[in-house]
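After the structure tokens below, expect a handful of questions from me.
A single protein chain has been removed from this complex, and every other one stays in its place.
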Amino acid sequence: MRTTDSDRKHYPRESRLEDHSLMPPCQAACPLHMDIREYVDLVAQGKIMEALAVIRSTNPFPSVCAYVCTHSCEDACRRCLVDSAVSIKAIKRFALEFGGDRMIQTEAKTTHAEKVAIVGSGPAGLACAYYLRTMGYEVTVFEAHSEIGGMLRVGIPQYRLPREVLDIEEQRLIQMGVEIRTNTRVVSLDLLFEMGYKAVFITIGAHQSLRLGIEGEESTGVIDGATFLREVNLGLKPALGNSVAVVGGGNVAIDAARTALRLGSSDVTILYRRTRAEMPAADTEIEQAEEEGIKIEFLVAPIKVSRKSDQLTVTCIRMELGEPDEKGRRRPVPIDGSEFDMNFNSLITAIGQTPQNAAEFGVRTGRGSTIQVDPQTLITNKVGVFAGGDAVTGPATVVEALAAGKRAAQRIDDYVRHRYPIDKNGTVIMDGGLSEHTIEKIRKIERLEPPVTSSKTRAHDFKPVEQVYNWQAAVSEARRCLRCGMGAEILFQDKCASCLTCLRVCPYDVPYVDESGTIQIPAEQCQACGICIAECPAKAIVMRKPSSYLHINEELEHAIKSFNKSEFKPSIIGFCCQYGLFGTGTLANLWRGARAGIWIVPVLCVAKIEPGHILRAFELGAEGVFIAGCGEQCARENTNMWIGQRSAKVRKALYEIGLEQERLAILNTSGQNEDLTAILDDFTETISRLFLASVIMQEVKR
Amino acid sequence: MPNSLFEEKLNSGKFIITTEIGPPKGCDISEMVHHIDILKDAVDAINVTDHQSSVLRFPSLGGCLVVKEHGGEPILQMTCRDRNRLALQADLMFACQRGVHNVLTLTGDSVDVGDHKEAKPVFDIDSVQLTKLIRTMESGYDMGGNELTGTPNFCIGSTVHPESDFIEPQLVKFDKKVSAGVQFFQTQGIFDLSKLRMFMQYSSQFPVKILAGIIVLSSARMAKYMNANVPGIMVPQNLIDELAGVEKGKGLAKGKEIAARTIKTIEEEKLCHGVHLMAVGNEGIVPEIIEMSRSESVKA
Partner (left out) sequence: MIVAERKPLDVIRQMIAPYAKVLIVGCGTCVTVCGAGGEREVSFLHDELRLAQAKNPDGMHTYSEYTIKRQCDPEFIDLLDAKAEDVDAIISLACGIGVQAVADHFPDIPVLPGVNTTFNGVSSEYGVWDERCATCGDCRLDETGGICPITRCTKGILNGPCAGPKDGKCEVSKDMDCAWVLIYQRLERLGQLDKMRRYYPARNYQVVPRPRRIVVKSNVTAGAENA
């Protein structure tokens, strides 16, 4: 096979292109700023292990988040402007369960002399330990309880977060070389410094329940939520009796109520002083609780408890919503004369928690007994003493704690290494909604809710309530992602001839002409299909994330190398949509089956294939080329039209060069697997015939 | 003082009959001579076409000279397609000097419809400007404003298209031609007399003579072909049906009958000032048709 020795790069300027994609709202909303867009896209492509690598690179305990995260990412997801948010959490869980323990870094070497003490083994503490260890520090985690995990262990019930998940994480940390000392309560920080620790991170959480402050609160049968959950998680079975009341509206209250149900109490009622709209608990939690038969009484608060034999009489008063407080939430105001009694066997209080005994460490505390820290350095009023997590913020989410632990690790590293604690400049965050006409053009697909155990069966044990997606579901759901912020931009305005092609070919009507006559492609509207990039006559448009189309060349070179090594001729190159390969399953057999002589070049939507790619395939030795997209499943309607146009151009070139036009085929993949096999057989036969004919011609010429 | 014999006849009020001959594609003019001989006494004047349909032929001016030599009255068809104003003025001088004093000013069919499609179309001037040009020369000056030694004189005709499906722009052009000095008009093929009547109502305000163009059809197929390919011809469906309704071989006879019928009606009802017979490729049948139109065998 001859090659010309021209000096050519297919895209001369691309070596200077960097990723300047904007941070999508999901990533911005995530306290850990996980690369959500990247891993969701990898799942959509069927590359689960790579998705897992991305997940683990920005989250130290993704398996925990996969079960219990409050997913601010989903709340910020812009797909809900079209139909509903992408099920990011469920997709992440799928990736984790699929990948299992692979792709986990368990090696860590000590490269620094300094050692750091972490007081408390909740998510903030564990995250800090993880990151400090990967940076090369020696780390000791002190935990007062017998098991690590903090609220993860003693607060969250096992039907939400199975025990094994935490155990695995603990093992991993130990394998990394983190020293974990349970049953060790730290009483003096000075002692720690004497022991040689260079810095201390206090992350004792908020385990002290707030008191109701009402008469009879000390009666037998009244228990605070945090204590209740801790006892259950540590294996005890508090006797609650049949009817239980839970006071509060947050996740702890819901957890307590659902746990009581599972322990056997059949009549569980939550008493909340505001309305449903103000309940801080997650909507899914509230829904699942109600499905399980838990009753919720709104606008009611207990004012007195009295015990008579084995019953508690709880005197409640009705509330109404008054003026908003400083956070904007409307204050509940008791309605005079509306007192009434309810009888229960037990009462669980869950109206909030504070850190326990933080002041004992000699650090300054503030509102709600939380530890005060400098927001930039995260240092308390004691030198070398850092704090973070619920101990500083009050009760918050797991992912916020993880983020706090990560940040603390960076700050501790800065402190130990005598660096200024300067935050690196982040990427620009993409904000803005979608215009009506863009939304109209996006194909609507129903969100696939992650499967959940039936409410009838699940309320009797502590088995996990949320199930995991299967492959098809995960990949299909991941394809709904709009890939915000990585779309097209006119990078080379000097090359732009204002020919308006991008405006005219965009399936979503995104580019527009501004007042100065310049063409703009607004990042928040662009759906990253790549059509304008392939059609721009001046090659002035790039994808903000160039890898999504540059990789076509890499894959092509790779395929060529592979078939050069193979003896099987003729070689056929198939440009297949990566999403279709694994998403719809039609092409999956092709990929896995690896028919002899066919080499797949996966592309992220066939709309990105340019005539040059196809010509190059032929030039480098392919005897035949086919294009297989998702057909009717494609996210945009006119991909097939573009493939048709570009193929016509290539076929004309083939004809002018003296090659048969049939060497290029477009496969219709909307049919069944069997049809596709038959079509491929036909095509392979055609190419073999043409190849044979050309070989004979060569012989004849000689 | 009439410029030509033909003009005299035009002004006399008699029913005018003209026809046209297409010169040969080559130097052998024997057939053309033969046609001239049959026609010269049957009609009042004979048009010689100028590369009709942009097909190369023996020049019309040459053909007019041959007509004159053989005792006929020629009308020189002069299109603007092939010659610039210099060549046109020169030809006019030549024509006049040789006794050809009737000219039909035409824009000319597009080069694309002919048999030399790659030729450069000239169209230096259009038919209206050509008419004006002739009148200017008659007043003693050429188009560049220079004095002439010996001025030509012509009876000028042009064409009009009463059956156009969008008549208004055609009428605007007609007005311009009349203002420029056209004296008589030979129309494009007339098939629908009601349209002719309407047109005559309009044109009667001008002192110009209208000769209705009569095309002799020979078959339904020919009619359809002309509709599709010949500029300005629109044979209506009822006539195509009439032609299709006769048995094979009798098409031409039917065509002649239709033509004769039309002529008779026009003459009897004095719809216009005369007719211009176009028997494409069949010039020999013209005298017969004229006879038929005058006989009792054909009803108006």
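Note that the chains take the letters A and B in the order they are written out, and that residue 1 is the start of every chain.
Here, contacts are C-beta pairs under 8 Å (C-beta built on N, C-alpha and C of every residue); 3 or more make two chains touch, one makes a residue touch a chain.
Here the structure is a predicted model, which is why all the values come from computation and not from measurement.
Student: Among A:115, A:616, A:636 or A:651, which one touches the chain that has been omitted from the display?
Tutor: A:616
Student: Looking at the full complex, which residue from A:49, A:497, A:648 or A:678 touches the chain that isn't shown here?
Tutor: Answer from the full complex: A:497 touches the omitted chain.
Student: Please pick, from B:41, B:168, B:247 or B:296, the residue that touches the omitted chain in the full complex.
Tutor: For the chain that is not drawn, the touching residue is B:168.
Student: So which bits of subunit A touch the chain we can't see?
Tutor: Touch with the absent chain occurs at residues 1-8, 10, 494-495, 497-501, 504-505, 536-539, 611-612, 615-616, 618-619, 649, 653, 656-659.
Student: Please identify, in ascending order, the residues of subunit B that touch the omitted chain?
Tutor: Residues 80-81, 85, 107-110, 112-113, 121, 123-129, 132-133, 143, 159-161, 164-166, 168-170, 172-173, 175-176, 179-180, 188, 231-232, 234 of subunit B touch the chain that is not shown.
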